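Let me begin by presenting the structure, written as structure tokens, before commenting on it.
In this view, the complex is presented without one of its protein chains, the others remaining in place.
Lettered A and B in written order, each chain numbered from 1.
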Amino acid sequence: MARAAQLEELGTAPPLSAGEWLRLNRAVVIRHAVINLFMVIILLPLAWVLLMSVKSLPDAMRGNLWPRRFDFTHYGFVFTKIETLPINLFNSIYVTAATVLITTICAVLAGYALVHLRPRGGPFVVAMLLASLYFPTRVVSIISIYEIQSFLGLINSTSGLILPYITLNLAISVLIMRSVFQLIPHELMEAAKIDGAGPWRTLWLVGLPMARNGLVVVFIVNFVTAWGEFLLCTTLTNDQTARTMPVVLAGAQGGLGQWAWPRLAAVYVIVVTPGIIAFTFAQKLFFKGLAEGVVKA
Amino acid sequence: MTRRTEQELLLRRLWRERLLRGEIDRRTFLTNSLVAGLGMAGVGVAAKYGIGSALAQDRPLTPTYYQWIVDLHPSIPQVNAQFPGINAQIAPVEGFGIERFVAEAKNGESTWDVYVGQTPFVEMSAMIAADVIEPWDPYIPKDVLDDMIPSIRAENTIDGKLYGWPFLLDVIGMGWHSGITNKAGLPDTPPATWDEYLANAKAVVDSGAAPFGATFDAHGWRSLAPMTHSLDPNVYTADGLFDFTSDQAIEALMLMKKIMALSHPDILLAGASDGGVNGTPDEVAFAAQRVGYYTKYFNAPLRMAQYWDDPGELHLAPQPKFTGGAGSTVFWTTGCALFKHGKNKEKVAEYIRALTYDPQIWQDSIAGTATGHPGQLPPYKSIYAAWDASPPDWMPPFVGLVRSQLDQARAITNHIFGLQQFVIGQPYWETYLKGEEPDPRAAMQKVVEAVQAEIKRG
Partner (left out) sequence: MAQALTSRWPRARDGISPWLFLVPAVAFFVGYQVYPIFRVVWISFTDYQFLTNEPARWVGLDNYAVALNDPLMWVSLWRAFLFTMMFLPGTIILPLLLAILIDRVTSPRLATVYRVILLIPAVIPSTLVFVLWKWMYNYQVGPINHILVEVLGLFTVHNAPQWLGGTSLTLPSIAIMEIWWGLGYHTIFFLAGLAAIPKELPEAARLDGANEWQIFWHVTRHGLQPIMMILIVLRFGTSMAVIDEYLIFGGFNRDSPTYTWTIYMYDQAFKLGMWRQGFAAAIGMIGAVVMMFFVAILLYIFRRRG
């Protein structure tokens, strides 16, 4: 096992015969083969989109994977056609970041309180949160939320979107944090209490470091929803400059005016790339947190 | 971005005036200005003093467009430039939803003055029922009203009142790919009757010029209704519903089945956008140059031909007719709806007049631009008359053909179920098309029953 690990580390073949090497490392080879198969499944459709974005129009409408003629003008088309794209992208980043941050704070506080402070009515709150996941509010939620936002004067406000966005995943976020805090032994918290720490200090110094894993999950759940949200944004905003990216994109693909496929593919690449770059950096922080988050006590 | 700043400035000016007039105290003025500057900072205050109502008093002309219209007609901004201060927006109506309009009307308000994107048989009845829109009659100039092609004016009129100001005309016609049909040894003259159409489509398949001969859009208002109209357009019941069990409709249904035998197998499947209504399989097959003949509104073949190796191989003609039939078809306009609670109504009429008569928009629509080729036509007699008098060099022949067919063409009758009757009925008449039900009349009877059941519920 240790040798296999070493091999992985080096990534080079040792001076062994191929057959012998394979025999020694069969588990590692199979494992990486399976992992890479999944990776290919994830990446292949996206590679196809990348190729689509540089196909000429006639080639876009042929099944053949490799185009007869390349056409790189589609990217230019996108920027001239959606002048507001940088603003929309910024709106998306702003709304998503704020939503993720606020929801996470709410969820951590609530999850901690529900498990370790055991408030009166706690189980009722949990039951309500759980039940809310299954209510068909879709029929009326868009109208109800429109009314609330209208009352608050937040129609057509990009910042105003944050409020309903927070609620989209609030219930599940609280439930996630609750189950994460349940994993932390109550005795640990009691120990902090005996040491004279208040509930806030206990959360900050003992609870939070141990709940990092849950934070990652809550972050991602909220990121995915807020980043891709469409219906609320299209209903609650009027100006192209106030809207987030998915709404502006949907306009490009829907309706009679749907764009030629390669141009849509170019939008795809333009939109997804910053997300991937952002995540490449963000994931380091995430997983560093994860690695250190293992129980130290 | 600039637009929003302007709005904020406007608000601030308004409040300053109110402060000077002594209507509000200094503190309210400050908080209100803060709200305008900071958006959500003073949420409660905004609610109390009403940003919305303040804006409505002196807001600029505010039209809102269905996205595709702006995408397909790149000259609209030039019309907007003639109206300084205009605040043109994109409407939140993805998938043809009008929820936001209705919700605002219930509060007795409207963010916009006019909606450009209303199709009468699709949503006009609902907009009227929900008290969202009001008639144009007090605002539209008489010469414009008289200039409308009569069938189009009738389409936009309910109870004698004009609820839609027509803009873009779509007519169901025919297109074909001459690269394919020539290969099959067919001439470049359009098939005039459905029998010829079927024979030509069969020749395409038999010769191997393309895998499929002909296609249509399976949505009833784009195939069943126009094919029925080609035999006889008077197929509406006294209630204003499509008469599915009429002999004409049955004949059209049987025609659809004959075309299907020469078409791609996925023809009946739902489309890939707007609730299955757009991005339909027929479009992809035509764009992929796999089918010879196509009947749909002209925008579809024109838009799909941009994917061809040679878009010049597209030919357009009126929809074929049944031998001895009326030779009619279906048309609809997409036009403008006047919000009851909107503002600037005289100004709106001025704007829509400029928009719908703009020569550049029509040239772009008919001749095409780098970004699109909608092929949508104007609703006014005078425009066609001017073209007849001195034909522009960019004028393709199909426009004249369509114009002449328009005198026989008929819109689908306005009804709250105008569009929905076809959505509800489609699975039932498709039992015949799929061969599950051998009797077309029995299938159509089920359609009528299903539509009636839904109407009775309300």
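Convention: contacts are C-beta pairs under 8 Å (C-beta built on N, C-alpha and C of every residue); 3 or more make two chains touch, one makes a residue touch a chain.
A quick note: this is a predicted structure, and the numbers were derived from the prediction, not measured.
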Only one of A:Arg23, A:Arg68, A:His186 or A:Lys284 touches the unshown chain, namely A:Lys284
Cross-chain touch to the chain not pictured, restricted to A:Leu57, A:Ile87, A:Ala110 or A:Ala260, is A:Ala110
Among the options A:Val29, A:Val49 or A:Leu208, the absent chain makes contact with A:Val49
Among the options A:Leu236, A:Ala250 or A:Ala266, the absent chain makes contact with A:Ala250
Of the candidates B:Asp137, B:Asp309 or B:Glu430, the residue in contact with the absent chain is B:Glu430
Residues on chain A facing the left-out chain by the touch rule are 5, 8-9, 11, 31-32, 34-35, 38-39, 41-43, 45-46, 48-49, 52, 61-65, 105-107, 109-110, 112-114, 117-120, 122, 125, 128-141, 143-145, 148, 163-164, 166-167, 170-172, 174-176, 179-180, 182-183, 193, 196-201, 213-214, 216-217, 220, 223-224, 227-228, 230-231, 245-246, 249-250, 253, 261, 264, 268, 271-272, 275-276, 278-280, 283-284, 287, 290-291, 293-295
Logged for chain B, residues touching the omitted partner chain are 95, 97, 99, 102, 106, 126, 129-131, 211, 264-266, 269-273, 275-277, 279, 281, 284-285, 288, 290, 416-417, 420, 423-424, 426-427, 430, 454-455, 457-458
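By our rule, only the chains that are shown with their structure count from here on.
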The distance between the C-alpha centres of chain A and chain B, rounded to whole Å, is 37
Interface with chain B, chain A side, in the complex: residues 57-58, 60-62, 77, 81, 87, 142-143, 146-147, 150-160, 230, 234-242, 247, 250-260
Touching chain A in the complex, chain B uses residues 1, 3-4, 35, 39-40, 43-44, 46-47, 50-52, 64, 66-72, 89-90, 92, 94-95, 99-100, 103, 107, 111-112, 273-274, 278-279, 284, 287-289, 299, 303, 306-309, 371-372, 374
